[in-house]
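Missing here: one protein chain of the complex. Every other protein chain is in place.
And then subunit A:
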């Protein structure tokens, strides 16, 4: 068992790198896009709110598998022919963005309305109110569900192998496909995914402590 695990490790490195790159891209892009859209959903004019609400509801209502295949096979009809890697990252980003929108809405919604009004009363602009009044409080409530989503993104990145992108999961299957000895690979895969996600959880606890500290 141990010998089989040690044998497999070098073949998984490239796949592990892909998993990390995909996860990073998805998390960074979806946080940026979902964050902006989330603010649009809370403070935007009615048409923007409807658009974001529609996007979020539709995307969250579609299984991610369908989303991946739709983007890979559906968009070429509209003239956008993406490579498997880009298509997979785009699909995961769209899916994750919808979750981030809801995280942002929940976080901002939990801040009492009086905070915004108080900011207005002391003459802060909208951007200042957002940056100095709302964000510091909302971020504390945003972090726990968001980190939860990040670990989901790492695990969910295994779906890119459905488009033939060689990530960690696919690299494991390639070794199994050669050796016909599955169990050691699954044990190894579980350990690697756990190490990544446990690291993220630890990081999240650190961040939560950091942001729960109220500066005088």
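As a convention for this text, contacts are C-beta pairs under 8 Å (C-beta built on N, C-alpha and C of every residue); 3 or more make two chains touch, one makes a residue touch a chain; residues count from 1.
The definition used in the following text is that contacts and distances are computed from a predicted model.
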{"item": "Per UniProt record, name of the chain withheld from view [\"Transporter substrate-binding domain-containing protein\", \"Tryptophan synthase beta chain\", \"Ubiquinone biosynthesis protein UbiV\" or \"Probable glycine dehydrogenase (decarboxylating) subunit 1\"]", "value": "\"Transporter substrate-binding domain-containing protein\""}
{"item": "Selected from A:54, A:76, A:109 or A:136 as touching the chain missing from the view", "value": "A:76"}
{"item": "Residue of A:64, A:139 or A:176 in touch with the missing chain, whole complex considered", "value": "A:176"}
{"item": "Residues from subunit A at the interface with the omitted partner, ascending", "value": "11, 69, 73, 76, 84, 161-166, 170, 173-174, 176-178, 180-183"}
